[in-house]
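Note that this complex is displayed minus one protein chain, with the remaining chains in position.
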Amino acid sequence: MLYNFTNDYSEGCHPSILQKLTQTNVSQQPGYGHDEFTQEAVATLRQLCGKPAVDVHLVAGGTLANLIVLGALLKSYESVIAAETAHINQHEAGAIEATGHKIETVPTADGKLRPQDLVALINKFPEYHTVKPRVVYISNSTEIGTIYKKQELTELYHFCQENHLLLFMDGARLAMALAAPGNDLTLADLASLTDVFYLGATKCGGLIGEAIVIANESLQKDFKYYIKQRGALLAKGRLFGIQFSELLRDNLIFELAGHANSLAQRIAAQLQELGYAFLTQPETNQIFPILPDDIITQLNQKYGFFRWKKMPEGHSAIRLITSWATPPEHVEQFLKDVKVLTAKAG
Amino acid sequence: MLYNFTNDYSEGCHPSILQKLTQTNVSQQPGYGHDEFTQEAVATLRQLCGKPAVDVHLVAGGTLANLIVLGALLKSYESVIAAETAHINQHEAGAIEATGHKIETVPTADGKLRPQDLVALINKFPEYHTVKPRVVYISNSTEIGTIYKKQELTELYHFCQENHLLLFMDGARLAMALAAPGNDLTLADLASLTDVFYLGATKCGGLIGEAIVIANESLQKDFKYYIKQRGALLAKGRLFGIQFSELLRDNLIFELAGHANSLAQRIAAQLQELGYAFLTQPETNQIFPILPDDIITQLNQKYGFFRWKKMPEGHSAIRLITSWATPPEHVEQFLKDVKVLTAKAG
Amino acid sequence: MLYNFTNDYSEGCHPSILQKLTQTNVSQQPGYGHDEFTQEAVATLRQLCGKPAVDVHLVAGGTLANLIVLGALLKSYESVIAAETAHINQHEAGAIEATGHKIETVPTADGKLRPQDLVALINKFPEYHTVKPRVVYISNSTEIGTIYKKQELTELYHFCQENHLLLFMDGARLAMALAAPGNDLTLADLASLTDVFYLGATKCGGLIGEAIVIANESLQKDFKYYIKQRGALLAKGRLFGIQFSELLRDNLIFELAGHANSLAQRIAAQLQELGYAFLTQPETNQIFPILPDDIITQLNQKYGFFRWKKMPEGHSAIRLITSWATPPEHVEQFLKDVKVLTAKAG
Partner (left out) sequence: MLYNFTNDYSEGCHPSILQKLTQTNVSQQPGYGHDEFTQEAVATLRQLCGKPAVDVHLVAGGTLANLIVLGALLKSYESVIAAETAHINQHEAGAIEATGHKIETVPTADGKLRPQDLVALINKFPEYHTVKPRVVYISNSTEIGTIYKKQELTELYHFCQENHLLLFMDGARLAMALAAPGNDLTLADLASLTDVFYLGATKCGGLIGEAIVIANESLQKDFKYYIKQRGALLAKGRLFGIQFSELLRDNLIFELAGHANSLAQRIAAQLQELGYAFLTQPETNQIFPILPDDIITQLNQKYGFFRWKKMPEGHSAIRLITSWATPPEHVEQFLKDVKVLTAKAG
């Protein structure tokens, strides 16, 4: 196979992380997040959030971040509202329910929640026979590559505030969202327009790690207990600290995300020129072009990607993902190949 | 501070791990444990276990390993039996109970369980008013530095077999146990004298990772679901794979454990010569000498360690831990300092 | 208010239950279901099931029965499939999720599941990223008053068998289903066409109690532990025993259900004659006629019922429920009132 576009976690990590791990290897550091690298990463994130009072916790992965945050925010009879496409609903093997909570889902066209999606759920059957919604879960970028605009997030957050709901943003691909051409949000915006969000390293240049930011101060107390109880408080916190101290230095993480995005956008633009449609608006490093099945089959001999959805008339939507490490020349070759196949088919 | 003997996770990792991470950084690898390094680590462990049918899963930490394994092995009304000193009972913030299970504890002098400790618990009040014990949890080395001999493990395992109990060994410090001077167990023994055990990398030369070995084939089915559901199935499995492929090559992990053990044993031997007693038999890299409180206070200005337990007549037991990375010269300096302080006090 | 058609649990219980409680009040009985009345009830149910090997457990209510059975049948990563209208999905305040399990829902027109509804759910994304469906939950009669025919249940059960799924029937209103004019199922059929079902007393002439029947012998072991652990094993089992020993004597429960059904069917027939449509086929004691909103408002001054769903053009579906204790004269008066209001409106 020439190149695998299946996901953005196929490669290792940005070299600066390995260099830092190597340089600092023999220094003795306290465990469980008290190491100096974690402290530096936390300080930088606080600065980027423009809010010294945010709490930051580094954990290993996205499902772990989701189950810890939701477990901490919800009382047993409270539910989380999410889009049907939400990662917590589709691809976490019931992790949220295993912490005891119902996910109430809403069908959406673009993977994004809007206030009108929530109205019915918060006006259900009267009290105590049904769960009580308490958290609204969104992903940015979403599981289908779209992003939230500042106006959208503002409306959603205000709706939450007015309805005693907490807003939680899954940021496994937040760097790509914030680095997207159409984005108008900053980390500082997130710190004032969500209650909790996280910024993922795994899919954007790190080996491991998600940085949970608890913006709402009333939710910060005892949070480390939840992390410990779910097995997520790791002895060598230095490993996580170094991911984020390096990726946050000089906005490296957003530069890497920009690289991933620009390659995907290049593919999208060229495919659109060739006349191909997309399942969702191509905005980040995940794009879902709709191609003829025979072209897909031929491309698949040379490139890895996920066949996402059967479409009418012998077409399918595929998912192409570019990463911080994707070599531009493989993208160019891919585009050349699509053009040739399209010409032949035409 | 000259040197910190508080734990064995203060330093980074063996350099070969960083080198391998660097060399293989750009190679695209499948996620979730399907990478080539994980495959190599699994193959080596199977070989060391002398049992190709064992299943191996790499997860991030010990609490995570414990809660996943116990959650997978226990039905909701079944309990796990453990020593009162057990890590799952004392230092996991209720992680096991959070998966719904009672820990039934047994007081012990040396942190080890023996068949006679279990008899009362399996002959309780008649059925369905009490929990039903199903798993016996042991640690090797234990939380207080002692190890299991082959004869002891054999008796315990047979007792479990006869009483419909599963035997699970927490191996966060298994490398040190197996590298201890008094040890007569091998990984192959563990694969036939336990149902599940794990081998920890975090405390013995790795950055992260515990290798869960499911020796009992009837427990292997669908195990990856449990890992995923607890948030422990990480995208970049290569990070875990490389820890273990490197540490298991040429038995590196046991060599590193031997280094840690030998330094602790050197301290123990010298302190015994000075007339000091120990809370438990010094067998591995964790030792618990009993010293006069004023000597402890003075040592503590130069060395880090944990004050474990107040003892009579102005003495305390302290916990000293050496690691794979402890420089011998610091140990020698520590011993020199103890001798001087002891002479002064005498 | 003249009469309340809101539900079928507004009245006490059939007088024979109170008489038996009174007659046997001073006899000393063993607790926790070992009393003679429970034994008698179990024996009768076994006989009615035509299968001496079924296990029977009496618990207090439907939500309790559902959470105990599903908790017992499911491993942590396994899910239950249900219709969107299912009681476990809508009206149990997240009780099933609180035991750790995801409910995967299917939209239906009539509240009933068919094999084709399940196909997509059992052919999802490949293993261990998603939950694994294991139980199919159905209600008979359903939450919207419809019933399963033998042919439908047979097809569903065979589909479950072929796909490693267990079939569980919520029978809070099973007596009404089996006493419905269109029914062709027996308790003996249920014992061979489900894995577990229950027969509810609360809504059909008892004060309290649901009789869980475990037809699948492989699921019977240790079931009482689950009951105890959920707080449902009550000391004075005699209270439950007497509900069922009396209600099962000479098929009293089905006679009572027949009474409830026939009154609802009488209302349905008359409303149909008046030209009114129904939200779902009126088959049992729960019917959902669609009436003009102003007629509803006027009826509501005299009769209690639930406004179920807004419909187009100033109509709504209401839910009318008759019970084992509903006096026929109130039904006649209700029909007279509807006729008058309809005539006025016409």
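Letters A, B and C mark the chains in the order given here, with residues in each chain numbered from 1 onward.
Methods note: contacts are C-beta pairs under 8 Å (C-beta built on N, C-alpha and C of every residue); 3 or more make two chains touch, one makes a residue touch a chain.
Bear in mind the structure is a predicted one, so any value in this text is a computation, not a measurement.
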{"item": "Residue in contact with the excluded chain [from C:28, C:123, C:151 or C:218]", "value": "C:28"}
{"item": "Contact residue for the chain not shown (choose from C:3, C:128, C:168 or C:244)", "value": "C:3"}
{"item": "Among C:67, C:138 or C:320, residue touching the chain not depicted", "value": "C:67"}
{"item": "Footprint left on chain B by the chain that the document does not show", "value": "76-77, 79, 90-94, 97-103, 125, 128-131"}
{"item": "Contacts of chain C with the absent chain, listed as residue ranges", "value": "3-4, 7, 9-13, 15, 18, 21-22, 24-31, 60-61, 63-68, 92-95, 98, 202-203, 207-208, 225, 228-236, 238-239, 325"}
{"item": "Touching residues (missing chain, whole complex) on chain A", "value": "71-72, 75-77, 100, 127-129, 132, 222, 224-229, 233"}
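In this text, only the chains that are shown with their structure count from here on.
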{"item": "Shared interface numbering between chain C and chain B [over half = same, under half = different]", "value": "same"}
{"item": "Length of the line joining the C-alpha centres of chain B and chain C, rounded to whole Å", "value": "52"}
{"item": "Touching two or more other chains - residue numbers and ranges from chain B", "value": "225, 228-229, 233"}
